[in-house]
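All protein chains but one are shown at their positions in the complex.
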Amino acid sequence: MSAPASTIRRLQQGSPWLERNRPLVIAGSLILLILLVAGLRNPGFVSSNNLRNQLVLASFLGIAAAGQTILILTGGIDLSLAWNLNFSAVLMTQIVRHSQSPSQVTWAIAVALFSAMVVGFINGIGVAYLRIPSLVMTLGMNAVLLGLTLVYTGGTPQGTAPGIIIDLATARIAGIPWAVLLWIVISAVLIFILRRTVFGRQLYAIGNNPRASYLSGVPVRRVLVASYTIAGLLAGITGLLYTGYSNQSFLRMGDGFVLPAIAAVVIGGTSILGGSGGYIGTIFGAIIVTLLQNVLSIEGFKQAEQQMLFGGIVLVMLLLYGRESRIRE
Amino acid sequence: MSLLAAEGISKRFGGVIALDDASFSCERGEIHALLGGNGAGKSTLVKVLCGVQPADGGTVTFKGDGVRFRSPSEAGAHGIVPVFQELSLIPDLTVAENLYLGREPRRFGLIDSRAMRRSTIRLFADLLFPQIDPGATVGDLPLAERQLVEIAKAISRNPDILILDEATSALGQREVDAVFKALRALKAGGMSIIFISHRMEEVRSICDRATVFRDGRHVETLDVAVTPPNEIVRLMIGRELSDVFPNRPERTDEPRIALEVGNLSWMHILRDVSFTINRGEIVGLSGLDGQGQGDLLFALFGVYAGLSGDVRVDGTPVRLGSPSAAMRAGLAMIPEDRKTQGLVLPLSVRENISLPMLSKRANFGVVDRGGEHAETHSMVTRLAIKTASIETLVRFLSGGNQQKTAIAKWLTTGAKIYLMYDPTRGIDVGTKQEIYALIRRLADEGNAILFFSTDLPEIIGLCDRALVMYEGSIARELSRNELTKENLIAAALGFLTTSDAESEHPVPTEVVA
Partner (left out) sequence: MSTHDTAPVTIHGGARRRRFAVRNARLLLVYFILSALLIVYHEKSPRFTPREARSIANQGMTLSIVGLGQTIVVLTGGIDLSVGPMVSLSNSTAASLGDKEHPNRGLAFGIVAALLVGATGGFINGILVAYGRLQPIIVTLATGYIFSGIALRVRPNPGGYVPFSYVEFFTGLYRDTVPRALFLLAALVILWFIFRKLRISTRILAIGSSQGAAYMSGIDVVRTKVAAYTLCGLSASVAGLFFTAQTASGDANAGAVFTLNSIAAVVLGGASLAGGFGSFIGTIAGAYVLAVIPSVLYFYKVSPFYQSFFQGLILLASVSLGALGVLRIRNRIERL
């Protein structure tokens, strides 16, 4: 076949790269679209100040969604994000309530993060060894943590965030917020893990077919427990950061993260069924969710309309991504 | 005028042409076989006829009218009912509920369970099938019984054309006989049956005519009774069939024990199983269905907990705590179902082949990509896996190539003992040959192979010895000279025959099914 003819044929068939990365392309285009449209209507929106703030908020969501990404890739989900996050936050602030000495602060952070990891670990044991569906396991843990937080704080969380955490969440270096830098580091690590390490490969294999993976020598249960533990840690990190941003811990601070985090993962093209997708998409998704929330409030939409629009946009994006394969196959 | 006539049917999936101007016709009251290797287009044609897949082009005429079914229920309403290898039974419903799904008898608008139950019992009795409890949950039944229910369900819809696509694959001899009896009666009553099977013996036993497909096209329609099996196979694969089975070398050197199993027991399924396999041997595992053969393989691969007895590899006792542990001990298993157990279908050839050895070949947890590529390429070459590239997703490969990939991944592990569960089931003749040659090569290289097959000619043609299992233990061990059909069947039924059968080295003119 002559060269032009074959090129035309290839274009007609569509580029395979485009097909494979369709969600990323669509998500990326949406970000540009939002920036363009909102920027034209409100120049202040694209000011470096606003964008920087949005990026900071996006980084919180992004780190929370990182844990979700890992778990969703294995076919699971983390509904304990909200109160795992919250519990770690109150642990930190209440431990440094009376003293903000460096040793006390280090201890507080260590305890808070350790608690988050333990929660994740317990989730992992329940899902992997007791075969409790992850929806149920994390749901139950969420309720338990809610109770624990209430009891521990007596209904009113005490203390403020340690200085270093506040700096991490709000300060900048050379104009770049520390929080965003942290997000970049976490992103780089996570993407590397997912794409280049044995652990990442095993995650994808398990997400697609745990039995065949097991019969190929993959230590399925161990990998799952590790994933849930990592997700727990990421939830804890998010909690600490958000506490720094808000100066203090408070009840229900995690509520606004769960659904948007899941939305971010899905908007990013990761399949909720597991086995396909990745973190780059989630990064785009987190940015989109954050920008959308910002745009909608700038445009003067009340909460009612914001919610309706947000839901509507998620649906549209899903429909654009191409539906799951035919029932039979 | 034919009952069913398909002309010029074409169908492609992406870049793969499944049917290319295919034609097929079937008369009333005949049992008509549809033959061909994997990728020949048989299953695709059936799917088009049943409304599961639409054709891209061509016409189908049924009872004189042009038809174009858009769903299985539409085809079923017109009188064409399929039974596929992948069951269409609902695991959580009972046998009766499955049989009457969509057409439950009703009383005052509500489902009448008692009537359903009675009808079920009556149906099985009429068909002379062994009785199965109508209230049993289908998911709890063994595979053979599920296939019987599946077939009964299709027959109960009184089709004009019944299509059986590998529907007898898991049935034992007894069940097959019952089904064939029913089919003959139905044929006498005017039903037409399209019969797809790789088991040539079954085809010769029950079919009147056969149509051979190759590369998505009709090759020839012939009369089964008068056509020699070799001729049929030649039509299927397009070339002369040389010896199907590779030669078995005479053992001259001292046998060295590779695997030694002593008094292995598990629950009530495996009882006191003891045997040895030497290096370079292919030991067959045979017997009736469900006597513990598959369980033995699982047990040896670390899938079963609570084993008693001992297992030694090269003289060293091993603890089979998991497949990883079995792997470390030098074992490999090619499982029963390549699509759900042997391979991760949505992943690529490369990712599948590298999976078992990922961590061993990694540097501090990072995958060794260069090594992975090289190793995958070498495996693809070594096993002649037909694939566009190593990045092709395994689910796009044909059955035979999928199975080769499933085997290839274990070749990377340096295993010395291969446990194989019916590795050539549902694979075309040409690829089967290649796999037999591969297995013999593995043995010649000093590996030990435990080869379970439900296909007797395979056991006879390929194995050096055979272990026949009955009710969870080894009933009889047959040496090469004793490997005959009669001995295998007799041992399978639990009779201890005297080994008076000194048959000659069997010449494989009998076509491998």
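Quick notes
Chains: A and B, in written order; residue numbering restarts at 1 for each.
Just so it is clear, contacts are C-beta pairs under 8 Å (C-beta built on N, C-alpha and C of every residue); 3 or more make two chains touch, one makes a residue touch a chain.
This one's a predicted model, so the numbers in the text were calculated from it and none came from an experiment.
Screening B:64, B:189 or B:306 against the full complex identifies B:306 as the residue touching the chain left out.
If you put the hidden chain back, the residue from A:215, A:280 or A:295 that touches it is A:215.
In the complete assembly, the contact with the undisplayed chain comes from A:306, out of A:21, A:94, A:158 or A:306. The chain not shown here touches chain A at positions 74-77, 79, 126, 129-137, 139-148, 150-151, 154-155, 207, 209-211, 214-215, 220-221, 259, 262-263, 266, 271-274, 302-312, 314-315, 318-319, 323-324, 327-328.
Contact between chain B and the unshown chain involves residues 52, 71-73, 76, 84, 86-93, 97-98, 101-102, 104, 106, 109-111, 137, 139-140, 142-143, 170, 266-269, 290, 294-295, 298, 302-306, 322, 336-337, 339-341.
Methods note: only the chains that are shown with their structure count from here on.
One inter-chain figure worth recording: chain A and chain B are separated by 44 Å, centre to centre, where each centre is the mean of the chain's CA atoms. On the side of chain B, the complex with chain A involves touching residues 52, 301, 303, 322-324, 327, 333, 335, 340-347, 351, 355-356, 358-359, 362, 365-367, 369, 409. If you check the complex, the residues on chain A that touch chain B are 196-199, 201-202, 204-205, 208-209, 211-219, 275-276, 328.
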